[in-house]
Structure formats: C-alpha cells, structure tokens
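All protein chains of the complex are present and in place, except for one that has been dropped.
On to subunit A.
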Amino acid sequence: MHPAPSIILFTTLSGLGYGLAAVLGLGLLDPAAIATKFAHVLALALIGGGLLSSTLHLGNPQRAWRALSQWRSSWLSREGVMAIITFLPLVFSAWMAVFESRYLLLPGLLGTVLCLVTVYCTGMIYASLKSVQTWHTPLTPLCYLLFAVAGGFVLAGFFAFCGSGRTVLVPVLAIIFLIAAWAAKALWRDHMKRLVPLSTPESATGLGNIGHVRLFERPHVTENYLTSEMGFKVARKHAAKLWFVALIAGGVIPAGLFLSLLLTGAENGPFTAFIATLAVVTHMLGMLTERWLFFAEARHAVMNYYGG
C-alpha cells in the first residue's frame, strides 16, 4: 500500500495526542504545574492537527461532515464521530487545568476512555479490510492502542520532568508501555511474515485448475490509480533495516533515556528537560518509521491481477 504522508502524519500525531490526553485524564500530573497546562494544550493541538492533516488527502474535503453519517457500518465514520464526542470532555478538562489549575476525576476518566475508543476505531479501519491481509488481525488495533498509550506516557513523562517535584510513576509507566507496545508490534510482524496468502493469481482469475497463472500483459503500460495506490513495494532488506531503526528510535532509546533519568535521580532542570525532549523526539521519529512500514509492507489483494 502506498504510504501517503498525510495519513502517516495523521495516525502518528493523533495517536500521540489521544495518548497524551488519555494519560492526562488519569490525573497523574500536578494540575497546578505550568507544564501540565502546556500538556493539555499540546494534546488538543496534536489531535486537531492530526484530524486536519487527515482531510488533506480527501478529494472533496468540503463535504467531510458527511463522513459522520454512516457510523452503523463504517469504522471510518465511527472514528469521526468518536473524535468529535471525545473533544467535549478533553476541552473541559483542559479548561479546568489551564484556567482553574484543577483536575476533575469524572470528566478526566471519561476523556481517557473516549480517547482509547477513538484510537481503537482508527485501528479497526485497517483491521476491517480483508483485502489487506497483513492488517486484517485483532493485533492491528491492539498495536494502535498500545502505541498511543506508550506515546502518551512518553509525552507525559516529558512534562513531568519539566514540572516540579519528583516524578517516578509516569516515566516508569512509559517504559512499561513502550515495552508492551513494541512486543505487540513484534508479534504483529511475526504474524505478517507467517501469512499464507489468502488470495492468489489462481483464485483471482479462477484459472487455477488449468495451471499456474502469471501475468502476461498489464491492461495498460503506465501506472494507474490502483497501481500507485496499492502497488507500493518495499525491498525486504530495506524493510528489515527500517524495522530495526523504528524499534531502536521508537522504543529502546526513549525507554533507555527515561530509565537513566530515573536511576541517576537527576534533579528536574534544563538538563533533565533536554534528555526528556530527546526521548520524545526519537520516539516520534520511530513512530513515523513504524507507520511508514505499516503501509509500505502491506500487500493488497488486487496485486494478484498486476503480477505483484
């Protein structure tokens, strides 16, 4: 599948935003700290920015509101509806934190639950497509959820280190969820590698009982919408390298940095903030790589008609 930058950016940014908002909803950060107020604003900005970038790839974005209508059958529609509903408690909680320096348990927890439901819908958009076998597994939404939560704790950890007072719980949870998320993703990749193709050129043409089917001539010489949208292929050796990069940048480095901050018991200050920033930045780079691979490595059933 073609790794469209707008979709990669959307899923990464909004995943981080929802993760951060979900963590903020738990009330683990001091609502009076300036850093926490920033965190609330950042979460809303990431979510909003993600949603906006997702409309960039639409052919007719002016009608995007129509996408809220088919929630009974479409996971994309459900995601849109949930995104809007989720905004209500998030904005309320942000308001309370920014202007009143308060944390309220009920709206907070409600926001956390709704954030997770929204991310689950995002994962299900992909998992529901039988035509892309790699994605068609419950592990897909699980990875989306765990990555969102891990990213949320990484960001929250950054704000905790920037705030005042000792912080242990949030960075510890960040490390735990980073491990859980990348373990789930490793399972997902393992699942992908062991897949026996559901559809083949033989089943796609129905000619399998005559013999082995191979493409002789494409319908057209140049690329078309189908081949450019679904015919993307990434060389195996590059995929293996990129997976390594994603894992190190997205998981090992941020977890290692947080761990060293915890173990050395460094005082909150500019240096700690710098290390925490590094953790956030590498995590984001790792996530972008992971999302790129998520698309680039997925094979669509239609390629059985195009010899790929």
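FYI, contacts are C-beta pairs under 8 Å (C-beta built on N, C-alpha and C of every residue); 3 or more make two chains touch, one makes a residue touch a chain; residues count from 1.
Assume contacts and distances are computed from a predicted model.
Entry comment: the absent subunit's protein name, as recorded by UniProt, is "4Fe-4S dicluster domain-containing protein", drawn from "Carbon-monoxide dehydrogenase large subunit", "ABC transporter permease", "Cell division ATP-binding protein FtsE" or "4Fe-4S dicluster domain-containing protein". Of the candidate positions A:Ser77, A:Thr112 or A:Thr272, contact with the unshown chain belongs to A:Ser77.
Remark: the omitted chain is touched by one listed residue; of A:Ile8, A:Val119 or A:Val132 this is A:Val132.
Touching the chain that is not shown, out of A:Glu100, A:Asp190 or A:Glu223: A:Glu223 (per the contact rule at the top). For subunit A, the list of residues touching the undisplayed chain reads 1, 57-61, 63-64, 66-70, 72-77, 80, 125, 128-132, 198-199, 201, 203-207, 209-220, 222-226, 228-230, 300-302, 304-306.
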